[in-house]
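A single protein chain has been omitted from the complex, and every remaining protein chain is retained in its original position.
The letters A and B name the chains in turn, as written, and every chain counts its residues from 1.
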Amino acid sequence: MIPLMVAFPLLFAFVIVILDTLRAKRTLIKAAFLLGVVLPAWVFLTERGREIVGGWNRAAGIEVGISEINAPFIAGELILFTVVALYSIPYFDFRNKKTPKSLALLLLLHAGLMGAFIAGDFFNFYIYMEIASVSAFALVAFSDEKGSKRAAFKYLILSLLASYLFVFAIGIIYMETGYLNVELVAENALPSRELQAALGIAFASLLLKAGVFPLHGWLPDAHSIAPTPVSAVLSGAVVKAPAYGMILLFSALPPRETFREAVMGLAVASVFFGIAGALLQKDAKRLLAYHTVSQMGYVLLGTASMNFVGAAYYAMAHSLFKGGLFLSVGSLGKKSRKLGEFGYRNAPLMAFSVLMLSLAIGGVSPFIGSYAKGIISSGLGGTWKWAVTAGTVGTLVSFTKLNYHLSKGETGDLAPIEKLSALVLALATLCAGLYLGAEPKLSDASYIFAAVLVFFALKFSGVLEREVRGEAKDVGKDVNVLVAVFVTFMLGVLLIQWP
Amino acid sequence: MISPQQAGVLIMLIGIYGLMAKREPIKLVLSINVVSLGLVLFFIGLAYSPEKDVPIMPTDPVDPLPATLMLTTLVVDVAITSLALAIILRMRRDGS
Partner (left out) sequence: MKMSVVVRTTTKMTSPFLVTYAAYIMLHGHLSPGGGFQGGVILAVAVILLITSHGYRKVRKKFKFNWASLIESSAGAMLVLLGIAGIAFGAFYSNFLPTEGGIILPFNIIVGLEVGAAFTFVFYILLRWVESD
């Protein structure tokens, strides 16, 4: 019964298109949308274990399953998507003829993500990740802002190239072992040079789709220009599917020691690069998008140290707080998005939510961020633990910057659903942290204190006023540069594995 | 002679060169399609060997799985190409 989690959103997506062609009433379409979003949760709460679709045996069938590594990913995505669905019903204007189609695309995104997270088989995972990605491209292109089509085009070309190289690597794995199922590959894999090359190529492709440091060039544009609920789902859930793919890859073909050390170094570089990029931004949503680059570094750190449960819990935590931040900043900044022109001075409930979410993303206990960071750093060696601590302070510095600018401005009217959605996600981070057993620790107050000091020091020294100007190059040159970076990175990964 | 796998990898490299060197969006979409053609050729080469039988009521069949995988990949490629062409039309109309 586990594949029903994918079947229900897919069915209701088609039903919405039928209802829209027959010109049904708006309440029917909204009801179909909400049913499609909520029904997978019913299946998730009642089913566990593995199953082969269609009742075949394992070597001939497609395996799906929910285990302790999957469950945090799926739980985070379900909570985030329910809140985003409730937010997006009043957000999209129903007089516009495009709106039922964007609701159908959101349901297809949901079905694709569910299918990717329950997959136990490489090719099945690739197909559902593609369904989710195509819906994401179309949703990014739906927005009416300037530059949205260009951002969608860049995202499309780069993601498609990475997908083709991923399928190429799956082909090499099939040629060497004869199976596509993750467990059967893990049993039958003999160490050979072709399998190491396939591991490197697949890893580099998933790295581009997840938006980690050298290959993040498409991420700030696409995630900041999209409409607000779509940005929340993109940063919260769509970049987690490639992270789950990396977990599948490393559990099937365990990498060697040198490769793992190089990946951990790359993850730490991503954490600090994201923080540095976020400190120099003047646009609120681009700041949050650079933070996604930074937080995916933490997930990669957990994966590379073979601590898959830690990476899964951190991914769930990031879905909750990044989704909440995008929804609240997006609804506060409806007229303009530049920092300093809007804020929460006259909306105390939103201020409370944003402060709670900032503490959660910084890793202050008892929020869920600190629980997840604790699991990740318990799997690391001595020197890498300092990186996690330094990253905590850095994240708090840049969120001090966000709250500082937000506390100085005012905002327009807010619909009650917008205040409620941000508050629900903020409370979810707190309750999840308490449920999983994190206690308040006094030492975390020292992090906040250090972060505030560092922020004011940077502000007085004038570093933060420097303009990072992005010229509007045409989209062809952007794609050329990003593909060249990708190819160079992949050659580097292949050369590391040479001996 | 070159085997189909080597020819497939060569065509993929030609497509990746096209992505790095051309500037107009339609040429980029065409280069992605060339990469996909090379990938399909690589997979077909994996399964084929000249002395085996057709995989229907088989005695010693050719492996049918890579051909099925490639059907699915081609479907994905066609869908994304049509989306990319629609985005290009919209980009031109909005004036850039």
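Following the convention adopted for this analysis, contacts are C-beta pairs under 8 Å (C-beta built on N, C-alpha and C of every residue); 3 or more make two chains touch, one makes a residue touch a chain.
All of these numbers come straight from a predicted model, not from anything done at the bench.
Among A:Gly55, A:Gly437 or A:Pro499, only A:Gly55 touches the chain left out of the display.
In the full complex, subunit A touches the hidden chain at residues 1, 3-4, 7, 10-11, 14-15, 17-18, 21-22, 51-55.
Taking the whole complex into account, subunit B touches the unshown chain at residues 56, 71, 75, 82, 85-86, 89, 93.
Everything that follows uses one rule, which is that only the chains that are shown with their structure count from here on.
Between subunit A and subunit B, the centres computed from C-alpha atoms are 28 Å apart.
Across the complex, subunit A is touched by residues 12, 16, 19-25, 28-29, 32, 35-36, 39, 42-43, 46, 65-66, 69, 72-73, 76-77, 79-80, 83-84, 87-88, 90-91, 94, 96 of subunit B. Partner subunit B is touched in their complex by these residues of subunit A: 123, 127, 130, 134, 137-138, 141, 149-150, 152-153, 156-157, 160-161, 163-164, 167-168, 171, 174-175, 474-477, 479-480, 483-484, 487.
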